[in-house]
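Rather than the whole complex, this shows some of its chains in their spots.
Chains: A and B, in written order; residue numbering restarts at 1 for each.
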Amino acid sequence: MSSNYRNFRNSVPWLILFLEAVFIVLFMFADYGERVSSRSYPAFKDVSHMVIFGFGFFLTFLKRYRLSSTGFNLVIVVLGVQCSVLVEGLLVFLLQRPNEERLIRITRAAMTVTAVVISTGAVLGKANPVQLILMTVVEIIVFHMSKWSNNTFLGVPDDISMMHVHLFGAYFGLAVASRFSEPSPRSEKNASSPKSDLFSMLGTLFLWVFWPSFNSVLAADNKSKVIYNSYFALAVSAVTAFVLSVLTTKDGKFRMTHIHSAVLAGGVAVGYAAHLIKYPWIAMILGLLASVIAILGSYCSQSCLSPALKIHDSSGVHFTFGLPAVLGALAQVVLFIIEEWTNVPSLGYSVLLHIGAFCLTVSVALITGLITGLILNLKLFKTAPISKYFDDQFYWEFPHLAVGF
Amino acid sequence: MSSNYRNFRNSVPWLILFLEAVFIVLFMFADYGERVSSRSYPAFKDVSHMVIFGFGFFLTFLKRYRLSSTGFNLVIVVLGVQCSVLVEGLLVFLLQRPNEERLIRITRAAMTVTAVVISTGAVLGKANPVQLILMTVVEIIVFHMSKWSNNTFLGVPDDISMMHVHLFGAYFGLAVASRFSEPSPRSEKNASSPKSDLFSMLGTLFLWVFWPSFNSVLAADNKSKVIYNSYFALAVSAVTAFVLSVLTTKDGKFRMTHIHSAVLAGGVAVGYAAHLIKYPWIAMILGLLASVIAILGSYCSQSCLSPALKIHDSSGVHFTFGLPAVLGALAQVVLFIIEEWTNVPSLGYSVLLHIGAFCLTVSVALITGLITGLILNLKLFKTAPISKYFDDQFYWEFPHLAVGF
């Protein structure tokens, strides 16, 4: 390893430590709601479990990058949660909003971090820890600003704009990924093994089981409906994932990548509209469409999109989270129109607001993502060389090298 | 692969898609209880976690069949839950029963699916996905009919007849398995490796921790007692599993198969009677007996039962779920007699009803299981050749073949 790189390495911990010190100092000045209730703890625990454990193992599908996937995910999540709590505290202070209960605040922070975790999926194995941490801080701040704009200028309520988290995460991540060099197509490290597929399945099933919790956290009075609709959307998208995987592969076999991404697509899509859906069959059709989009998307991208745009999306976040979220946003508008059909005067305006919020979120994500990507690829942050992409050994001590990996 | 088989493969997804479409259409006509409460969500989440994650990994003990075990389990569970909700909706409609809350309904559906998951264990690695899915649909319908008969003709309350789920699943699965060809005894695929044992342990521990939830879901007013008794039965059966494993193996070592099956036996056995048990020591003795039965059963079967009956029970569901459930049903009758000793006039009749319900469930399971097994082995459904038993590569794409499995 060049001494240059070693120097860089030695500066990494100080950067993180500095960031953590700043966070602690800021926490000293942050004023905290003292209202006490542990009623929202189960919801917080579920979301925390999802982002720490579920996503941590969801991303372990690369055979030589499993320690980094779970390890870096932990760091990103905990830094992101702290950052998000601080930004929200600042907004509460600046905008004189009422102070919320503490546990609700960290639950929202953990939900916000989902955006970062999804973005990480797009640059998985390519970005080094410093780049990931900087991306985390920038993305959290930008997402809060985007949410605040949606809230203030377009009047989108908070529980709806929080559901933009998948959309924002996916497109921010893709924009960042577009600035990273593509891995060599013949790289044998950029692949999964049956074992890493199994670990990834473990994370996927965890996310699958907890997804209805995620969708229902912010639902106020119709939690039960949101949970019910989310479950059926997830169920149908799991079935469809297996069906389409057989149809799109040679020899009619299942492909693990399809399963991983498509089983969750239904949950993402239904997140926006679960509180509006009256009958489960609507949620089921949404789940089916989400899964179709996820798998056809991944099928097309390999042949056309990716070579054209030159974006390498490590874990297919575009198809798992991006496109299903677009579908969900669309479904929300359609369902809203059907529901409010009689309220003719304000309908057009409301629909415009919904579409505006969607466009605002996507464009903010793409633009700031692109800028972030450019900044992260400055020489200052020493992108890992392409030959070291997807490699745990670049980041972790392996005293056990002789042992079969 | 013969073109014949490829043709079959290409028809598989359309069959599943057709089934899913039927489900969605039926859901359109199903009338849903609109009563709203998310109080029962924790119970539902626990049961869902058990069937999706717990059983999914419980079945990963075959070293070359781990992706299929977890993957197919997911498909079976989600199709089974949809099917079960529809069948129950139909019963509610036909019998003019009061409409229940939505979340309670899917919780019961997830519990019902346990029967299918257990049956799957008996044909694990032998049945192909189409056979598994058909088995799921048939089994769910038959189990509901059996439960309905128990309810209507024998007056067994719903929370008791739901506990027949292990009994029904085990014997239905064994009957189906009896129609499948036995794997070659020298097949090296039909074995576990230390790694697959560890994954299976992961699922087993999950099931172990959540089992008291399962037993207490339907307990109305004595949840706390059911949880307490279930925990102690499970605890003692775990201890006994280790003890007996040492006693029944050469060299006095532990055998993982014993541990996997016997640690859960106590939970299965105590399920029937947990609400009747006044003192934990009774639950503990029940757990001990269940574990003894599970391990001695597996010990005997290898030497006498299996060669005689020619049934190959892939994951030993007979000993893990079947025999402990028989013990539990017996214990329930005995405890019922002791409790109601003074109510002499109606005692004999009640006992007869209990035994009748048990016999009805087992015989329905065996007969319909046998018929299902015969149908599944029609040439139409293309049983996998014996040489492809227990093999992920038969069903999943392996672009990573070179990597050490």
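The definition used in the following text is that a residue touches a chain if its C-beta (ideal position, glycine included) is under 8 Å from a C-beta of that chain, and two chains touch if they have at least 3 such contacts.
The shown structure was predicted, so the numbers you read here are calculated from the model rather than taken from an experiment.
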item	value
Overall number of sequence copies in the complex as this file defines it, 2 displayed	3
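One rule holds for everything that comes next: only the chains that are shown with their structure count from here on.
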item	value
Angle of rotation relating chain A to chain B [CA atoms, steps of 5 degrees]	120
CA centroid of chain A to CA centroid of chain B, Å	35
Touching residues on chain A, where the partner in the complex is chain B	42, 46, 63, 191-195, 197-198, 201-202, 205-206, 208-210, 212-213, 216, 221-225, 227-228, 231-232, 234-236, 238-240, 242-244, 246-247, 249, 251-256, 259, 263, 279-281, 284-285, 288, 404
Chain A partner contacts - residues on chain B that touch it in the complex	1, 6, 9-10, 12-13, 16-17, 20, 23-25, 27-28, 32, 36-38, 41-42, 44-45, 48-49, 52-53, 56-57, 60, 66-67, 70-71, 74-75, 78-79, 81-82, 101-103, 106, 129, 195, 199, 202, 392, 395-400, 403-405
